[in-house]
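One chain of protein is taken out of this complex; the other chains stay put.
So, chain A:
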Amino acid sequence: MFGLNTKDTKSLFIVAFLVVVAPFILNPFPAASAMAQFNAGYPDLMQKFVIFGIFAIGFNILFGLTGYLSFGHAAFLGIGSYSCVWMFKLLGYNVIPGIVLSVIISGIFALAIGFVSLRRSGIYFSILTLAFAQMSFALAYSVLSNPKFNLTNGETGLQVYANDPQWFHRDSLPDLPHLFGLSMRATHKLEIGAWEFQLNAGYYLCALMMLVCFYLAIRIFRSPFGLMLRAVKSNQQRMNYTGLNTRPYTLAAFVISGMYAGLAGGLLSAVDPLAGAERMQWTASGEVVLMTILGGAGTLIGPVLGAGFIKYFENIFSKINDHVLHSWFAFLPDGLEDFVVFLIHPFIGKGWHLTLGILFMLVVIFLPGGLVEGGQRLGKWLHRRKAKDTPSAKTEPAE
């Protein structure tokens, strides 16, 4: 269906289903329970899941297929964010022009940066992209923010002010990002028993975008273009002597992934109309690398899993504090309780990076294919166990 084979159609439907029911399955704990802090089904976080999912899907088209490791993709995320907020300032709060412009502008930047960076490969390519991203960050943070020419509003971040033109704004429209009048903050709260679920307009818009992005990524992976990108990763020498010019292939992949990043940036602004330079910092570029590798570079679903995983950690693990730990381990004798809390303390709250770092190392060492490989191994193991059980069940009656 949709020009996909059965297997890919199936995975598309599974992802679509999960995305639609996410507000429910991410809120498994009753709202008043002690476990409620592990619920991830609130709009803010779910939006991040799908937006960074888009970012990682796009990054994977470059890194997963061609093997070119960009360390500067956050620049495109930031450019997308700024573009979108500028549309809010000039045209009004409808998100469509902002999203469209964020994709176009980041595509143009990706074309320029990619054109230069792709003259080198390997570590030099990574360093070049990193340099460009840091330059973009510096530009956004200070250079392009002065009283005479204020493109980015520096440290404060770009936002909409009351004296902005907003040409198409009407009083009947929400005074916040909206889709033809439907506010991105519009949330329908559903209370079922002790549970509370939130269905949010911004989330579903981003989720729809992510599904479109995921679908396009599948098409790219299965296309002759995708095959060429994998060939680039495998053997550029053979490609050149087979009559193929590798440069435009890598550049096209770079631009496509830059546009994905720009879209993600635009959506970040669409759900929260404030664009700051920190979005372009190298840590943000590193994060998408982690997401892709953690989930499984070169796999279709891996980057989405990786993005979800990291964002979950960032938002949930960081919220656990000593107080929460004490309440969990209250059943232990006092001295022991303090000791356990003391042991766990470095890994929670602000220490979530430590936990993530350890998990990342474990995954890279033991599951080079990322979470996807973990899933596959688990699947195989279960399969084998089933296969082992079946013959023994057959022999029993004979005895």
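In this section, a contact is a pair of C-beta atoms (placed from the backbone, for glycine too) under 8 Å apart; a residue touches a chain by one contact, two chains touch by 3 or more; residues count from 1.
In this text, contacts and distances are computed from a predicted model.
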From the list "Pyridine nucleotide-disulfide oxidoreductase", "Alkylation response protein AidB-like acyl-CoA dehydrogenase", "Amino acid/amide ABC transporter ATP-binding protein 1, HAAT family" or "Osmoprotectant transport system permease protein", give the UniProt name belonging to the chain omitted from this structure. "Amino acid/amide ABC transporter ATP-binding protein 1, HAAT family"
Of the residues A:G181, A:P248 or A:G379, I need the one that contacts the missing chain. A:P248
Which is it among A:R185, A:R222 or A:H326 that touches the chain not included here? A:R222
By the contact criterion defined above, which parts of chain A meet the unshown chain? Give residue numbers in ascending order. 3-5, 219-220, 222-228, 230-231, 233-235, 237-245, 248-249, 252, 256
